[in-house]
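Worksheet for the structure shown next.
Missing here is one protein chain; the remaining ones are kept as they sit in the complex.
Order as written gives the chain letters A, B and C; numbering starts at 1 within each chain.
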Amino acid sequence: MKKEKQSKNLILPNNDLPENERHLFCDARPQPSKILGKYVENFLNWARANSLWILGFGTGCGAIELRPLMTSRYDMFRYGIAARPTPRQSTVFIIGGYASVKTLKRIVKSYEQMQDPKFVLALGSCTINGGMYWDSYNTINRIDHYIPVDVYITGCMPRPESLIAGLDELKKRIMEGKTLGANQYAENFDWYKANQKKIIKDWNMPDFNW
Amino acid sequence: MKTLIDELKKKYELKKFTQQNEFTCFVTVSKKHAVPFITHLRDVENFTHLSLVTAVDRIEEDLFQITYILHNYQLKMDLGVRVFINRNEPVMESIHHLWKQAATYQRELKEMFGIDFPGSPGVDESLFLEGWDNIPPMRRDFDTRKYVSETYFPRKGRKTHDPATYMRNKLYPTENSQ
Amino acid sequence: MINTDRSKYPKKIDGKPEIDLDSGKYLKIWQGPQHPGVTGNMALELTICGDEVVECKTHVGYLHRGFEKLMEQRKFIQNFPIVCRICVPEPDTNEYLYATAIEELGGIKVPERALWIRTLNLELSRLGSFLMQVGGQAGAFGMGTVTQWSITHRDYILDLFEEMTGGRVYHMYMLPGGVRAPLPEGFEDRVEAVLKKTEKILSDIEKVLLNNAVFKGRAMGLGIITPDMVDKYGVVGPNARAAGLKRDVRIDTPYEKYGELDLKYITGTKSDAYERTLVRFQEMFQSISIIRQIMKKMPEKGPFYVKTPNVLYWKIPAGETYKKAEATRGEYGYYVVTDGSDKPRRVCVRGPSYTHAIALLQDLIVNVDIADVPGLMTSLHTCPPEIER
Partner (left out) sequence: MENLAKTIGYALISLFVITNYGLVLNGIVRKIIARVHGRLGPPVWQPYLDIIKTYGKRTVISHGIMFLLGPIFRLAGGVGTYLFIPAIFGSEIFSNFSFSGDLLLVMYFIFFGQLGMALGSGEGGHPYSAIAVGRGLSQMTAFEFPFSLSVIALAIQYHTLSITDIVAAQQGGILHWTLFTNPFAVIAGVISMLGMNMYSPFDIVIAPQEIPIGPPTEMQSGLLGMLQTNRGVFNAAKLVLFMNLYFGGATNIFSMIAKTFSIYMISVIVGVAFPRFRTEQSIRFFLKVPLVIAVLAVIYVSVL
């Protein structure tokens, strides 16, 4: 069913862009990238799991615990985890807690700019069901309706130890080859887009930001 | 402080004065005298520091209460100036010419309460929200829980109790009084 | 030293620079929200000409959670766990201010020992937040070493909080009527050990950072706040003190036990980024001495919590008050209005960064080299969560 839907509109409309700017932006849908042979993929997964680059985007109060994680108390560099300032090069996106609508727009943008394979680590209870802010008019309740999530870390606020545990869990999943979030996003693209456009009122960007 | 307010009563029409604690007191001033009164406080009585501009939605009396909190570094006193404006045409004079940061506060009030401050720079731009198309969220008649349940995707299984009844049933399961 | 002579362009038309982006002289850059240099989650819309910023617009609201709306629909005691989420690096000020405002309106007298414990808690959180700020200041100028050191030592203070309150970042410790728990056994010794560590690392940082020629060359003359700007922009806290004005809420309007402690105004003269860093440094040493005084005067026994009416049915008579305390960034205020029901009518939070990050930064940043924008932001110690609530 999804297949025929995709084949119908392979070109994104980019309706929300002004006419004179449409040609400037990419209008191709994301396609699920093909998985290589078993042994190659295992080898690459081993490398991916041992060099996780976190996108330096403190989207919420979870960012406060990333700093102790980077310093000598809980030294995350030991595990080959580093922070990259640009989404093009980073592989892990840590959603630091609640995401307000204004931030969610930037989260989607940054997530789509990251290169496959990319992993999402949702931090804090507020990404799971809204947590403290379940009835706030400006924070979303479930992040997994807007971008695919690989690992959740509960708590408000989660301790650095639990962050490390979550990253270990992520490593395990990568080794097992279960983290195909990007493909999932490409396959259910229309559903994700519909959810995003439902709450992001002024959508003044292309439908898919390469 | 009381004396100061009393002798200011001659010039401006001031109403209820309350000494909240040893450092804080509040006074009500009519809408048309508000900005001259604040200017006088700033220039003559050197209440030179504007701490806060905020509003309270008195929906029962159909009023908005705008509160300016000024601080005097000589007397070490906080003075809250209350101004009541009509909730149906919420327009107030701007004080951005007195303090630079007042423009930001008024911008927030415009967005959160829908109170307009004509002439305040950038008062119409949204400060916190983006693409908000509902009634201003801080008004009492905006029901955020209803909005959330309609807009976002609440995860099933979240139970909310009224803590009073919940605790009573938990502690005294036998008697179901009240 | 920054060249402040922008006589050529942009031409000023009645005060506002006229900027024609098509002329190719100007470049519009969004610094943030995804940017390692900005503090927290906010954005600066910079228009740069060459390497210098000619116009800036601060965009906040990425962290807006509508706290004030949430508080209006929760009971008084239900609010006390969420107020600390307002400011992440320094939550205790929020807890204290909310608790004391409720106590004043509800007519509750807090016992002596609780006051002392609260003062200790506030001062410890100030110390931790200052350490974090110095780390950020060094990192913004590209000195990662000092960042690592200072943030590690802030972690020891978080350990103290964990032992005292059970929470590492969010403590939920000061509730209306007192504090949740007394100090644990032998707490003084561990506080003293952490203070010794902190003093040592501070002296190291002073050697490495404050006497560093490169740091001086960049921070001196950056973002000067003249004393007449202070009242015009509502500058408070260390930023105002670095301009030479004696303004400290702990001394002006003493709260809790600050009246009985020996502390003094710490002022600078030039009020550039370097001076502000110096002021914050001496603040840290002062709060270390304050903590020592508190631990000396801390009463051993006595009630630490006064019984409030049943919090589930607690109705507070109508009234309004404005309580303020000195956070690391300056005057932090809570304006609470009650209407006789069991929920607050309005709670408004006044964060000091509100003025620093928007009104002040937009004007200070003009003619600053784009390389210095993060340093300037950090030297103002802007903290987005308290702006947006």
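One rule holds in what follows: contacts are C-beta pairs under 8 Å (C-beta built on N, C-alpha and C of every residue); 3 or more make two chains touch, one makes a residue touch a chain.
If you're wondering where the values come from, they're calculated on a predicted model, not measured in any experiment.
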Shown chains touched by the chain that is not drawn here: A, C
Which residue of A:D27, A:D116, A:D144 or A:E169 touches the chain not shown here: A:D116
Given C:Q148, C:N239, C:T253 or C:S271, the one touching the chain that is not displayed: C:Q148
Residues of subunit C in contact with the chain not shown: 27, 29, 35-37, 51, 138-145, 148-149, 152, 208-209, 212, 214-215, 217-218, 369-374
Where the unshown chain meets subunit A, residue by residue: 33, 43-44, 47-48, 50-51, 56, 71-72, 75, 77-78, 80, 82, 84-86, 88-89, 91, 115-117, 182, 210
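Criterion: only the chains that are shown with their structure count from here on.
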A-C or A-B, whichever has more C-beta pairs in contact: A-C
Mean-CA-position distance for subunit C and subunit B (Å): 23
Rounded Å distance, subunit A centre to subunit C centre (Cα mean): 31
Distance from the mean Cα position of subunit B to that of subunit A, given in whole angstrom: 38
Residues within subunit A bordering two or more other chains: 102, 135-138
Sites on subunit C at which at least two other chains make contact: 61, 64, 66, 69-70, 73
Interface residues, subunit A side, partner subunit C - complex: 55-61, 63-65, 67-68, 70-73, 83, 85, 87, 98, 100, 102-103, 106, 110, 132-133, 135-139, 156-157, 159
Residue ranges of subunit C in contact with subunit B within the complex: 60-61, 64, 66, 68-70, 72-73, 75, 78, 104, 231-234, 236, 247, 252-253, 312-313, 319-324, 331, 333, 335, 337, 345-346, 348, 350, 354-355, 358-360, 363, 388
Touch list for subunit B against partner subunit A, complex: 128-133, 137, 142, 144-145, 147-148, 151-155, 158
